[in-house]
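Just one protein chain is left out here, and the rest sit where they should.
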Amino acid sequence: MSAPRSRVALVSFVVATIAVLAVFPKFAEPYYVTLVLPAFAYAIALLGFNLLFGTAGLLSFGHALFVAIGAYAAAVLTSKLGVRSFEAIVAIAGIVSVIAAIPVAMLAVRYVRIFFGILTLAFGMLFHSFLFKFYNLTGGDTGIRVLRPTLLGQDWKELDKTAFLIGPFYYACLVLALVLGLAMWRIVHSPFGLHLAAIRENSRKAEYLGVRVRTFRLIAFLISAFYGAIGGAILAVNTGQADPELAYWTHSGELVFMTVLGGFANFFGPLVGAFAFIFLKSELMGATQYWRFFLGATLAVIVIAFPRGLMGLASDAWKKATRR
Amino acid sequence: MSALIETVGVTKAYGDFVALDGVTLSVADGETVAIVGPNGAGKTTLVNVLTGLLKPNEGVVRFKGEDIAGIGPVKLAQRGMARAFQLVHIFPALTVAETIAVAVVSQAGRSLSLFGSLRRDAALWTKVRDVAAIFGLDTKLDAEARLLSQGEKKLLDIASAFALVPEVILLDEPTSGVSSGDKHGIMKTLVDAARRAGVKAIILVEHDMDLVAEYSTRIVALQGGKVLADRVPGEFFSDPELIASVIGKRVDKFAAREGAR
Partner (left out) sequence: MRAAVALVAFFDVLIGGVFHASVLFLVAAGLQLVFGVQRIVNLACGSFYALGAYFGITAVNWTAAHGAPGWSFLPVLIASGIVLGAIGPFIERLLRTVYRRDEAFQLLLTFALVLMFQDVLRFFWGANPQQLGNLSMSYGKVTLGEFSFPTYNVLVMAASLAIAVSLGLFLKRTRYGRILRATAENREMAEALGADVKKIYAGVFTLGTILGTVGGALVVPTAAASLDMPVELVVEAFAVVVIGGLGSMRGALAGALVVGLTRALAITFYAELEVLAIYVIVIAVLVARPAGLFGKPVE
């Protein structure tokens, strides 16, 4: 439980970060601003992922399934169904994902630990092969185009693609991230969140205290699917394309990587992890053609030496600083 | 007096091995019933049947008049029976306060509150503090459960069961692993807490005959899956043969003590 001083520090830090993000496009190079967009997308997707992992203790190796659903929902809505409102796209992508998640969740919550991981991996790959093979429906390995959505009813026609992305779209995503972040904060710190934590710590004991373990895991799974899809929709609008590789199991692996990089035991861990990963990957790709090796090495180092991730390091540093 | 919880002719067999054979017992409001017997007598099986974990092959098990065969721990807790285990079960990373809160929230039916604030729920934390105080844990509310001493973990385990405000609580060797000096203290705390919390009946599985003599209102002795005796402590302890079958050796000191009462 946080002492009042930590609380003030935390709130100040969050407000400062939001302020920096808000003015970022004004002073930073467009290249870096375009990097922040996938960071927003992944931050949202990871908030959902970490409800399952950090809070409920379930490691899904198929979260990319929902990211892909969101991306393809955005693509189908804009390219094939003529729905261009970003607000509608986000909402529909989320709802479609939750509906798709219901059968997956009902099956998956019967298992724990490695079996849960393998089952979710299987579902992710099932969707991937569907996307890849059924060319007529899904565009096969090229995927489906995502057309530029309207924001608040406006189409911002006067702006070119980049200007749109680093302008109105950036702010739309920032607001979306804030709203969803706040909602997730409430969920994690609610009675429901407490029960998820209890399930993580000792599911048998939780049962004896009247906690309906499977039902709660299912609800957490559905919420994570909602968040994953919204992240996917943002990614798709950003790249202009929904492609099947979004559903591949290694993409799910990267989601786990990001979360652990930032720190899975901390609410802000996944958010920090998303940003850190995007920037790390971008810098590595620019520096060497063997960037995968160094990315993998980074993950190995974190898993072995810094399992609580960046937020773990930050919280240790804070504790040291405030002890004096 | 109608029974709060009862079994009638319960038999449970695993293939050829008969764990329980026609066990009939009932526990009424206000009683503290101790279940005793040597290892392998069927105590654990009986407890599992009483708490809805196992379905008997024959016979019925009822709680407040309703059949509870095999209903499972979650429904059991919802109906008003709590169970604390021999081996300590905790939520390692949750604090004492959070652990008790899990039970309080569950009992209040607020588990599905997705956006309600925990922190600002003053009524919740007051209740948590009250329960913790009964068990002497109110000074350790913010301590993580894994950092507590073994005895404190035990108390926390039982405290969280109490926080469910159960009508019946089943304590499975509540003082096992506790040093002899502390045993009476803990039993006294438990029984007093139960009375204060409004628990109507306690079922106790215990090996320590001193505690059984001191705190139970009735003793049910099991042997080989059958009920050997179902007596009040006075009668029970004036029968050395009976005591011998339960603990495996003749002891006359109980008879002497009962005489002294």
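We call the chains A and B, going by the order they appear; numbering starts again at 1 in every chain.
The rule we apply is simple: a contact is a pair of C-beta atoms (placed from the backbone, for glycine too) under 8 Å apart; a residue touches a chain by one contact, two chains touch by 3 or more.
Bear in mind the structure is a predicted one, so any value in this text is a computation, not a measurement.
> Indicate each shown chain that the hidden chain touches within the full complex.
Looking at the complete complex, the unshown chain comes into contact with A.
> Based on the whole complex, identify which of A:I95, A:I118 or A:L152 touches the chain you can't see.
Missing-chain contact among the listed residues: A:I118.
> Return the single residue from A:R7, A:K133, A:K161 or A:K319 that touches the missing chain.
Once the missing chain is taken into account, the touching residue is A:K133.
> Tell me which residue among A:L235, A:V260 or A:I278 touches the hidden chain in the full complex.
Within the whole complex, the residue contacting the unshown chain is A:V260.
> Out of A:I278, A:L299 or A:A314, which residue would touch the omitted chain in the full complex?
Reading the full complex, the residue touching the unseen chain is A:L299.
> Please output the residues of chain A touching the missing chain, sorted low to high.
Output for chain A: 53, 59, 61, 107, 110-115, 117-119, 121-123, 125-126, 129-130, 133-134, 248-250, 253, 256-257, 260, 289-293, 295-297, 299-300, 303-304, 307.
Just so we're on the same page, only the chains that are shown with their structure count from here on.
> Round to the nearest whole Å and give the separation of the Cα centres of chain A and chain B.
Roughly 45 Å, centre to centre.
> Per the contact definition, I'd like the list of chain A residues that touch chain B in the complex.
1, 183, 186-187, 189-195, 197-198, 201-202, 204-213, 216, 219
> Help me check something: in the complex, which residues belonging to chain B touch chain A?
Its residues touching chain A are 72-74, 76-78, 82-83, 89-95, 97-99, 101-103, 105-107, 110-119, 142, 157, 160-161, 164.
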